[in-house]
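Data block below; observations after.
For this depiction, one protein chain was excluded, whereas all remaining protein chains were kept in their positions.
Coming up: subunit A.
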């Protein structure tokens, strides 16, 4: 009787890759409120959140809850329509909890999450323009917004990054390929924009990008971005504005069409 030849093909193939995954950072153990919040999230963006994998981060609770409490929190998440898949990395007790619940720990995940957030926080105004000229009577400082805008008069060159925290960014010189101009408000470039422009960096969907000579590599508003491998012929070199309508990032020429 012929024996089947042994197969050298593995039955399963293990691969590592990066996946987008939601992180639920719990700040209190109010399960009713959590259920309500998650339901609201699901209603606003069902495609995004229904059956979305979620990593539960317990590190921001005043103290680590016991196993039974966590089980009940996980049940709340599941009943909301999302799928809890693990715990975020934390203390050794947190690790023991993950073992008890038979859930994986996402170690790298939290570290990456935090360093990315930190990078945005720390984005240095590398080539920050000299302070805008002082006004005779400075307006009273508002708690929410800083100065009306950050003015950059020197070219922003490849590798440089200018960030207008909490305000608009106004640039009167060109932005080179490989440069990044970022604002929590809108970005205005009164010259050629060849690099990346990011408006609404903290999520302000009403922020816009305006430029006089459009040759951008990437534009982004409130996290919605578009890269330009080829710049549309009707926009290249033209004054252009970029804005967000719902989930759609729109671009159009500014001023007279001829």
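Note that in this section contacts are C-beta pairs under 8 Å (C-beta built on N, C-alpha and C of every residue); 3 or more make two chains touch, one makes a residue touch a chain; residues count from 1.
Note that in this section contacts and distances are computed from a predicted model.
A chain of this complex does not appear here, and its UniProt-recorded name among "Septum site-determining protein MinD", "ABC transporter permease", "Sodium:solute symporter family protein" or "Electron transfer flavoprotein subunit beta" is "Septum site-determining protein MinD". Among A:80, A:160 or A:212, only A:160 touches the chain left out of the display.
Only one residue from A:42, A:173 or A:251 touches the chain missing from this view: A:173.
Although one chain is hidden here, its contacts on subunit A can still be listed: residues 126-127, 154-160, 173-174, 176-179, 192, 194.
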